[in-house]
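FYI, not all chains are in this one, though none of them got moved.
The first chain written gets the first letter, and so on, giving A and B; residue counts start at 1 in each chain.
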Amino acid sequence: MTANTIQLDKQGRLKHFLTIEGLQKSLLVEILDFAESFAGVSGRAVKKVPLLRGKTVVNLFFEPSTRTSTTFDLAAKRLSADLLNLNMATSSTTKGESLLDTLQTLEAMHSDMFIVRHSNSGAAHFIAEHAGPHISVINAGDGQHAHPTQAMLDMFTIRRHKPYFETLKVAIVGDVLHSRVARSDIHALKSLGVNDVRVVGPKTLMPASIERLGVEVFNNLNEGLNDVDVIIMLRLQKERMISANIPSEQEYFDRYGLTFNKLKAAKPDAIVMHPGPINRGIEIDSQVADSDQSVILQQVSHGIAIRMAVMAMTMGNRPEGNI
Amino acid sequence: MTANTIQLDKQGRLKHFLTIEGLQKSLLVEILDFAESFAGVSGRAVKKVPLLRGKTVVNLFFEPSTRTSTTFDLAAKRLSADLLNLNMATSSTTKGESLLDTLQTLEAMHSDMFIVRHSNSGAAHFIAEHAGPHISVINAGDGQHAHPTQAMLDMFTIRRHKPYFETLKVAIVGDVLHSRVARSDIHALKSLGVNDVRVVGPKTLMPASIERLGVEVFNNLNEGLNDVDVIIMLRLQKERMISANIPSEQEYFDRYGLTFNKLKAAKPDAIVMHPGPINRGIEIDSQVADSDQSVILQQVSHGIAIRMAVMAMTMGNRPEGNI
């Protein structure tokens, strides 16, 4: 089954949230609009709405990630859901038990939602395919495949600063090869109508045939940043530098690290994004990370609003009326 | 003190829940009836009742068990209690501190309930004996002694399918020697009036004098399953096969693993149970585990209802009126 056969119900509404690929612009805009209302909730004195009260949300993290699991955790709590954090890497749930048995057991406990993080591409898809009809699955990152809530919080952050997607020029910089964030961002940007999307990085960190997604490839940072409105820096996993034939962090920083000087190639009001955690002095200079052009911390805030929106929508809530 | 002097108050009501042994049929039926009302709660849109709101429940797991601790966790949340999960195996609470000092400290924090899992038989009993008068203790499995909530969820599951205990024939199959589940199930079945209870397994995994509990011993699976209504398969801990002189998993499966073929000895509408997690192909064949006769996942669901009932009852709530 394709992802959309699974993640959309017959009315085209979100049942699971597995990937951006194939989702219509209207649905992405609906998510962004719904998230706007939740962005307000986090600013309130009482940061809670009762939309998922009495629902059981299970954080199924097969791959550790404090940051992402924390934002889903807070999103669940602010929706008033009951949350179960299962560290599947160390859990004794799985002793001698197959993944499907574990999932069926959690379903039998009347869970309503699985938030899945896994090092294998396709894991969330697989789980959604085998989950019971009352379960919603949200992909919190699967291998090098997709990280759709990250992409949506990126889109939310971009729209707050640059509301007209059609005319934007966006550069995604760094280890595109291994990045699920890059893949999901590209799908989201293209679906929202961005024509000029560029990926910038060393040839060794660039996937074959990436152009097919409708992006232009640059190996030179200065050329790739030319006149862009948005720069999305990717996190560099140090162990991957070796496979990419990059002899040192310093050399990577010299060629692809974002400094004020290199930033001059972009538009003067370009925004700088990063999924975090940032490696200061490797992919981004501290001055840039802490500058007014950096929206990195806004991305974190918006991440909770986006996750609240997606969690509420997959559970059948619609963005209508007041929250 | 005997368990019942401790676990029942002067009116014969449940103060702690430590063991099935010695409990009257009427009390077991009261638990089952109360659990029926909670089984409904888990099916609601809002799976919560306020019975334990503002109470502090402490999961004291000296032995790891994701599955059991998870169901107590969910039961506590659905009763609206505040839950503290203490992994006593790794906790720094105990640095240089005696168990009783740890317990008194938790009591001084105004805890209301301890859920105790321990590898030593009698641990929950010991804790209940030394706990303050406002504390309820629930045994979530102690050594090879008892696992009373597991037994009650088994009885609940049996009653849903076979409501007349008196005429039932029940076989408990596998490593009876090490199984606290087997012991608690036997006590519950006998108390509820089941006359024909059988234990089936290799001699090396059969406790001496088990017949005293009113059960019949079979070493041959086919004979043990003859005409039974209910089959309770036990989990085989692989490290115990050696002590039982079983040369291989395959040989165990050949002799005691439940297959469709062996299942024919039982009644055609016999139900198949297992406390989980199941070892497919060791104690049970996948076809049987996934068949219509298998009620294994129902056991998981009922486990939460039973735990909600027991937690509420030990805290002084009675099964009367609507929840």
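As a working rule, a contact is a pair of C-beta atoms (placed from the backbone, for glycine too) under 8 Å apart; a residue touches a chain by one contact, two chains touch by 3 or more.
The model shown is predicted, which means the values in this text are computed figures rather than measured ones.
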item	value
Identical protein chains across the whole complex (2 displayed)	3
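Note that only the chains that are shown with their structure count from here on.
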item	value
Subunit A and subunit B: spacing of chain centres that average the CA atoms, whole Å	42
Contact footprint of subunit B on subunit A as seen in their complex	53-56, 82, 84, 86, 91-98, 101-102, 104-105, 107-110
Complex contacts: residues of subunit B adjacent to subunit A	42-48, 64-67, 70-71, 73-74, 77-78, 238, 276-280, 297-298, 300-301, 303-304
